[in-house]
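Heads up, one of the protein chains got dropped from this complex, but the rest are sitting where they should.
Here is subunit A:
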Amino acid sequence: MSAPSVLYDAPGPKARTRNAFYTVLFAIALLAALWWVISAMNDKNQLDWDKWSPYLAGTEAWTTYLLPGLQNTLIAAGLAMLMALPIGALFGIARLSDHWWIARPAGAIVEFFRAIPVLLMMFFANEAYALFTDIDRDIRPLYAVVTGLVIYNASVLAEVVRAGILSLPRGQTEAALAVGLRKGQLMSNVLLPQAVTAMLPAIVSQLVVIVKDTALGGALLGFGELINQARPAQSYYGGNAIATLIVIAVLFILINSLLSWFASWLERRLRRRKKGSGAVLGTDMIEEQAPGMHLTGRATGENTAGGL
């Protein structure tokens, strides 16, 4: 976007007055909404200091509820990512296979698991572990959450890997074949190393999705992560639901903003780099892709193509 924007002219005296008027109007509307929320909270005594003090002034609430919850969130997200990545890479590469009897089933599995909600797989895993294994009751929710996340995210990452490999210039494949590399060598020595670099930002932003999805396990499977602590904490501290939820939301927002920022920093860095093929999978392309549509159309640089 050029300065200040092509959507409107540089404001003259009249436009400046008008913008100032809108600024004031919008600020008043915002403040009115804020006032409405705050007075509603005040009516239910949600702004009293004793509702907030466990989180702002003490450490007990943090060590009993929040920090163990946060730890569980991070453990589940980390485990899920570590397991989903190799499985996803396997399926992504299988989908690119020259043999239809490998490519088609891999494609069908990936599309199927991307089409169904992650929560369904968590419910299934939870019940399957309860029936067919003797995993302890206490640890079973963690297993179920991680299993569900791995199945879903492996199929998402399979698409990312595929898009990453397809985003590399054709010359890479041609040159490798020309010097006599076999297909396996081409993949492991030439394409995959470059694709992994290109995929890094997309992988980090998928981590945001995983962290957000761990909360499902807390709300529905009794997995002791952050949001699971909301109900016990708010009843222990005398019904401070608003304060508890805000603190939990802020923790999630901090983690995810940090990850998003890191992803876009990686993307900027990789785009600037002179070495390599210059292929980068952006962070924006990963969000919740639809089954039956292909990522590859938007894989490289399309949204930077000289628009507004």
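The criterion applied here is as follows: a contact is a pair of C-beta atoms (placed from the backbone, for glycine too) under 8 Å apart; a residue touches a chain by one contact, two chains touch by 3 or more; residues count from 1.
Heads up, the rule we're going with is that contacts and distances are computed from a predicted model.
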Report summary line: Among "Glutamate ABC transporter permease", "Glutathione S-transferase", "Aspartate carbamoyltransferase" or "LLM class flavin-dependent oxidoreductase", the omitted chain is listed in UniProt as "Glutamate ABC transporter permease"
Report task. By the contact definition given up top, give the residues of subunit A that touch the hidden chain. Result -> 1-2, 4-9, 11, 15, 19, 22-23, 26-27, 30, 40-41, 44, 46, 112, 115-120, 123-124, 127-128, 131, 208, 211-216, 218-220, 227, 230-231, 234, 239, 241-242, 245, 248-249, 252-253, 256-257, 260, 284, 287-293, 297, 302-303, 305-308
